[in-house]
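Note that one protein chain of the assembly has been removed; the remaining protein chains are unaltered in position.
Up next, chain A:
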Amino acid sequence: MSTKRTDSNGYTIIFAIVMVVVVGSLLAFFANATKEMRVNNDKVKTQLDILNAMGVDATRANATEMFGQYIKQQYVVEGTEATENSEAYLIDVKKEQEAAKAGKTQKLPLFVGEKDGKTVYIVPVRGNGLWDAIWGYVALNDDLKSINGVYFDHKGETPGLGANITESFFKDDFKGEMIFDAEGNYKAVEISKSNGDPNNEDKTDNQVDAISGATITGNGVAAMLKKGIGLYLPYFETLKK
């Protein structure tokens, strides 16, 4: 078989360059064309997630309106100081965590919501599951000791196993659970495999029932809660006084 024109080195290099330029431009065009919609979708999703943590059912269509209705104040907490900021929900928790690792003060968004005449404090949390990042929002009752509701999400946990942290059967277990033990020490909430309380009737044991086959994701959720809520404790102390 004679050598084909397409087999020469020159042709191969030119082909590779042209292919990269064409595919690169095509992808850049697509990314740009959809950027505005994607950014907007992400904003609405954040509002939905915060509402979800405090137990408000909103849809994408009415999320912004409901967010304005239920979330009364938004703060940025730094240490024991809090400043009001109407766009605190746009703070990128991941970037702030990285900044904290680099030694800078972490800006912590805090949302004060009101539902059925009760005030709730909603804080974002972020950590690692088995495969990738997990994150969520925790709504605390106004005693700042018990959980009103949670919202969890993940990037790539196993469907049917770790991915079940987003399901209501798991999230509902957190409702009413205490984050301090009987002596008043901060414990957050552990995910327990040998829980003698599978229906989660005891809200003072700082434990909820684990998901079978998702040990590492469960441990990730517990660690994320402990660290995430813990960051706000200095500020919460000032609120209690």
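Everything that follows uses one rule, which is that contacts are C-beta pairs under 8 Å (C-beta built on N, C-alpha and C of every residue); 3 or more make two chains touch, one makes a residue touch a chain; residues count from 1.
Throughout what follows, contacts and distances are computed from a predicted model.
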UniProt protein name of the chain not shown, from "Na(+)-translocating NADH-quinone reductase subunit D", "CRISPR-associated endonuclease Cas1", "Nitrogenase protein alpha chain" or "ATP synthase subunit c": "Na(+)-translocating NADH-quinone reductase subunit D"
Chain not shown, touching residues in chain A: 4, 6-7, 11-12, 15-16, 19-20, 23, 26-27, 30-31, 34, 37-38, 41, 45, 60, 155-156, 158-161, 169, 199, 212-213
